[in-house]
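The structure is given below, and queries will be raised subsequently.
Only one protein chain is missing; all other protein chains are in place.
We just call them A and B in the order they show up, numbering each chain from 1.
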Amino acid sequence: MTTASHFLPKEAGISTLRAGAVPARSGLGLKPGHFRTILVTRPDLGFFEIHAENYMVDGGPFHHYLTQIRRDYALSIHGVGLSIGGEGPLDEEHLDRLASLISRYEPQSFSEHLAWSSHGDIFLNDLLPAPYNPATLQRVCDHIDRVHERLDRRMLLENPATYVEFAASTLAETDFISEVVKRTGCGLLLDVNNVYVSCNNHGRDPQAFIEALPLAAAAQIHLAGFADDVDAAGAPLLIDSHGAPIAQAVWDLYRYTLERTGPLPTLIERDNDIPAFPVLLAEAQQAEKRLQTCRVEVAA
Amino acid sequence: MSQQDFAAALLDPDLPAPAGLAAWNGSDPAQRFRVYRNNVIVSLIDALADTFEVTLELVGEEFFRAIARLYAYACPPQSRLMAFYGAGFPDFIESFPPAAGLPYLADVARLEYRRIVAYHAADVPGVGAEAVAAALADEATLPTLGMTLHPSLSVVVSTSAVVSLWAAHQGILDLSTVAPDAPETALILRHGLNVEVLQIPAAVGAFLCELQAGASLGRAAAEAMSIDTDFNLVSILGLLLQKSAITALNPTRSPT
C-alpha cells in the first residue's frame, strides 16, 4: 500500500501544479436556476462550486451549462457522497465517476467531508458523524490515501457540523483533523459556519477551535447560514441548514479566521430556499470585501 | 456505536436512538439524534417532491409527503446519485390503497420520472440526411433496417389521460376539461436542451417500443399497423427526424 507521502509531495500540491489554484476570492455554489443569469451577466466572482454527484449524469443541460460556465470561471468540485468516514471501503465505482468528472472539468479544487453517508447498499443522503478515536482515524486516513491515489490529486477535507458527540470519542475534533492532515497530506476546507454551529452545539469556544485547527493546510473556506433549534435541555441547537443568509457571528468568525490564514477562496453556500442570484452575489461581495481588507492588513 | 445501528435508527423512527451518543450539557442525546433523522427523511421526501411535481399537485402537499415518507422508509436510495431517486415510486403509488381512487396517479408519476431520465440522458446527435439517403439507396434492405433511438426517448402507455393531466398542470389545458380515464400514450424525449412530452397514438407507441427492443423497421411498422391500420409511418418518422431522435441506422441487422 502506497502511503500518501510517496506520491504526494506536501510542499507541491499536485492540483496546484496541474490546474492552478482557486483564486483567493469569493465564489458561489452553482445552481441550475442561475445558469442562464450567469452566462448572460458574467458576474465578477472568483469561482463556482458544484456538488459532484449532481453532475454524474450522462448528458443534458447540466453538462451543457457547466461546460460553458467552466470556460470563464475557476471551478471547485465538492463531493457529498463519498462517505469518507464510512466503516466500509470506499465505493470504487463512485471514485471512478469522480475521476471522470474531474478529468472532464479539470477543477482547481476537489473536496469532501469528514462524515459518512452510506451504509451497506443504502445511501442516507446526509453527512453523518463518527466518533473521533484511533479506529476512525485509521479508516479516514486510509480512505483519503485511496482518494489521493485514485484521483492523483490532493483533496481538501471539510470539518463537519454535528449535533451529537460520542462516548467512544477519545480525540478532540481539532486534534483528529490535524492528525488526518499530517498523515495524509490532505488540505483543510475550513467551513466557518460548521465551526460556529458545532462549537455552539457542543459547548466549545469557536475562536479557540479555529486556533486549534491545522490552519497552514487550510485552502478554502465555506460560509453558510444556519437555523435555530433547541436540545432536550432547552439549550440552543444550531442546524447547518444552508437555507439562510450568513449570520453576523459567522461573519465575525470569518474575519477572525482570515486574520490567521490570510486570504483564502471563500464559498457562500446556499442549498435551501435559494434566493435570486443578485442576493447571493451581494453576499459573495460582502465576503470579497473582507478578503480585500484582509489583504491590506496582511500587506501592511 | 456502529454505523449499522446509527443507520438503522435513522430509517426506523420506532427504534431508539443508537447507544453511545453524548451531549456536552448532559441533555438527552436522543433529541439531538432527531436532527439527523429529520435531515435524512426530509431530504428524501424533498427529492421526491422535486421530481414528482405534478403528482404532488394532484394529491396536495400533505397526502404527497405522507406517501413519499412511507416510500422513503420502505425504499431508501441505493445510489449516491439522488437525481434518479424514486424510480420505484410510481409502482409504490400503484400498490398504495389510499391512492386507489386516483388510478391515473401512478402513470402521471411514471411520466414525470421519464422526464428526469430524459433530462439527464446522454447527448447523442441524430442521424443526418446523408445517413438517411444511404439507407434509401439500399432500398431492398429497408425492411430489416434497425433504428437506434435517442437515449432520452421513452413511451408511457396509460389507461388514463396521462398527457392531458400533466399538460393541465403546465397551464396548457384546463384541468376541468380533461377526462382522466381516456387512455393516452405519452412520448417523452429531449430535443437539444428541452424535454418534450407529446401525446401519440397507441400504435405509434407500439412502433417505438418495438424499435427500442431491437425490432427492424419493417417488423415495427407491421406491428403498429396490426394495432391500427391508420398507423402513419411518415408522420412518426418525420417527427423522429425533426427531433433528432434517430441516432443510428443499422442496415446490417438480420431480419427479425
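We adopt the following convention: a residue touches a chain if its C-beta (ideal position, glycine included) is under 8 Å from a C-beta of that chain, and two chains touch if they have at least 3 such contacts.
What we mean here is this: contacts and distances are computed from a predicted model.
**Student:** Hey, which one's the missing chain according to UniProt: "Dynein regulation protein LC7", "Electron transfer flavoprotein subunit beta", "Transport permease protein" or "Integral membrane protein-like"?
**Tutor:** "Integral membrane protein-like"
**Student:** Which candidate, B:A7, B:L21 or B:L58, sits in contact with the chain we can't see?
**Tutor:** B:L58
**Student:** If the missing chain were put back, which residues of chain A would it touch?
**Tutor:** Considering the whole complex, chain A reaches the absent chain at 31-33, 35-36, 50-54, 61-62, 80-81, 125-127, 227-229, 239-244, 269, 271-272.
**Student:** Since one chain isn't shown, list which residues of chain B touch it in the complete complex.
**Tutor:** Residue positions of chain B that touch the missing chain: 10, 13-14, 31, 34-43, 45-47, 50-51, 56-64, 66, 69-70, 80-83, 85, 97-102, 105, 115-116, 119, 129, 132-133, 135-136, 139-143, 145, 163, 165, 167-172, 175-176, 178-181, 187, 191, 193-201, 204, 217-218, 221-222, 225-226, 229, 232-242.
One rule holds in what follows: only the chains that are shown with their structure count from here on.
**Student:** Along chain B, where are the residues that touch chain A in the complex?
**Tutor:** 1-4, 6-7, 10-11, 20-33, 35-36, 39-40, 43-44, 47, 76-83, 118-124, 151-152, 190, 193
**Student:** Could you please specify the touching residues of chain A with respect to chain B in the complex?
**Tutor:** Those residues of chain A that touch chain B are 53-54, 56-64, 81, 86-87, 91, 94, 116-126, 128, 130-131, 163-169, 201-204, 229, 231-233, 235, 237, 239.
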